[in-house]
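Here the complex is missing one protein chain, while the rest keep their positions.
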Amino acid sequence: MDIWSFITNPFVSISQLINNVITSILTSLGVPADITRIVVFLIMAIITITILLLLAPGMMMYMTWLERKLVARMQDRLGPNRVGPFGLLQPIADMIKFLTKEDIVPEGVDGPVHLLAPIVVVIPVILSFAVIQFGVGLGAVDLNLALLYLVALGSVATIGVFMAGFGSHNKFALIGGMRAAAQIISYEIPQVLALSIPVLLAGSISLTGIVQAQSGLFGLGWFIFYIPVGPIAFLVYLIAATAEVNRVPFDLPEAESELVAGYHTEYSGMKFGLFYLAEFLNTFLISAIAATVFFGGWQGPFVAQVPVLGIVYFFGKTILLITVQLWFRGTLPRIRVDQLMNFGWKRLVPISLALVLFTAATLWAYRFVMLALKSLGG
Amino acid sequence: MNIPSVVAQLVFFLVALLTLISGFLTVTFRNVFHAGLALVGTFFGVAALYLMLEAEFLAVVQVLIYIGAIAVLILFAIMLTRGLMQSETSNINKQWAWAALAIAVLFLGMFLIILQVPWVHSGGAIYRDIVPFLGTQLLTTYLLPFEVVSVLLLAALVGAFIIARE
Partner (left out) sequence: MTLYIPITYYLIIAAALFCIGLFGALARKNAIAVLMGIELMLNAVNINLVAFWRYGSPNPISNQAGIVFALFVITLAAAEAAVGLALVIAVYRSRDTVNVEEIDLLKW
């Protein structure tokens, strides 16, 4: 492989290099062909999983830093600036604090349920990272049902939240858990309907298919520019997904001033650390999904010639959307639970249904007209 | 005895064990909330079985609907009807012996019948993405059941709402 492809597409080149090296080592040792294939596949899978599992908490730690600095500046103060230059080592100090805090378990809790709840909340989020395409050909798995897989994993978190609320033997936790579960299932419908707009426009549920369908207009044919359905679908998705992950302004179930921290009242130490991890990873995940399906993911100018620009574009768009979410955190007040239910069912669901109907009708009319013109011309 | 066959059978054995053990725990736990959580485990096991049968769309829909909606509904109902049903009393009623006998006989009968039927493996290969074909068929060949099911869901929604309100 030549230098040019190594420079413009370093990660894919490195993985092909490792692949070839291991295959040649095993073949020269005399291992039969299908065992070689299996071993190479396993080694590449382990390397990919290790990279993902190191990347996710690392990103989460620096997102907490960004949040504290940004929200502090919005509130006319400085944020963490003592631990390291600009407070950059603050997340590491926080992580040490979480790991060394005492794990207090109250007396009447339901043992296994209380213990497993943070795990059931965190695992779907980490599993969702497997299908995100970080660059050209740089996703761990290219599932042809990727978007539906992400939606399904988002709905599994409801069980974890319910377990946390129910197993804590605490009235506030129970009410917080019920409210959180009701909120999550209410906003799943607008989220799925808003996500079906890019699926309709692209004709595919796989994330690579959706990204590749946005490659028109010199790399800038993103779905958000398809007025009028693009921006409205993006707004509906952003609102519904923010409600799904319990971020401000929808963070009533975990608000510190309302229900004494809601469903994670009785959790301390690393178990609370897992809930915290899940919340920030979820924020990253919904920004990544919005960037992929509405803003073109790794699409952009000159990506076909220099594929490593795809990573730059993807992370740029995702960090922009994360900053928008942190901006919500610093400026918006909290929504009351009945206002939340009202808004979800009476406003977002009809809007998203009307949007799907409109998109489908417009697409059908467009294709009908194109077909008619082609048959008239041919 | 090639490697893919061994691996496939091993994975099938583990998934089937998970499903059956979770199912057994669902019907034997005293605390009905724990039984609900074991039911969630069974649903995951069934989704894994669909993946082994190469019906990936159905596996994802199983997780989305059974675990994301039906299991949450069951857990909500368990939580709303607690009270006198504490977990100290046993949760098996008076006729469990007859029930156990009946299901043992039923399972034995089905097992023997299944082993004796000469099944013909005429399953073709799946060489492309089945989801576009599924969507097309749902709206052309199976259009009538699709519309009837949507009316039925509306009826169930309105009915559940009316029955459960104060």
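All chains are identified by letter, namely A and B, in their written order; residue positions are counted from 1 within each chain.
Operating definition for what follows: a residue touches a chain if its C-beta (ideal position, glycine included) is under 8 Å from a C-beta of that chain, and two chains touch if they have at least 3 such contacts.
Predicted, not measured: the structure shown is a model, and the values here were computed from it.
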| item | value |
| --- | --- |
| Interface partners of the hidden chain - shown chains only, full complex considered | B |
| Hidden partner interface residues of chain B, rising order | 4-5, 8-9, 12, 16, 19-20, 23-24, 26-27, 32, 35-36, 39, 42-43, 46, 49-50, 52-55, 57-58, 61-62, 65-66, 69-70, 73-74, 76-78, 80-81, 83-85, 89-96, 99-100, 102-104, 106-107, 110-111, 114-115, 119-128, 130, 133-134, 137-138, 142, 145, 149, 152-153, 156-157, 159-161, 163-164, 166 |
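To be clear about the criterion, only the chains that are shown with their structure count from here on.
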| item | value |
| --- | --- |
| Distance from chain B to chain A - Cα centre to Cα centre, in angstrom | 28 |
| Residue ranges of chain B touching chain A (in the complex, touch as defined) | 2-3, 31, 33-34, 37, 40, 56-57, 60-61, 63-64, 67-69, 71-72, 75-76, 79, 129, 131 |
| Residue ranges of chain A in contact with chain B within the complex | 34-35, 38, 110, 112-113, 144-145, 148-149, 151-153, 155-156, 158-159, 162-163, 166, 174, 178, 181, 185, 188, 205 |
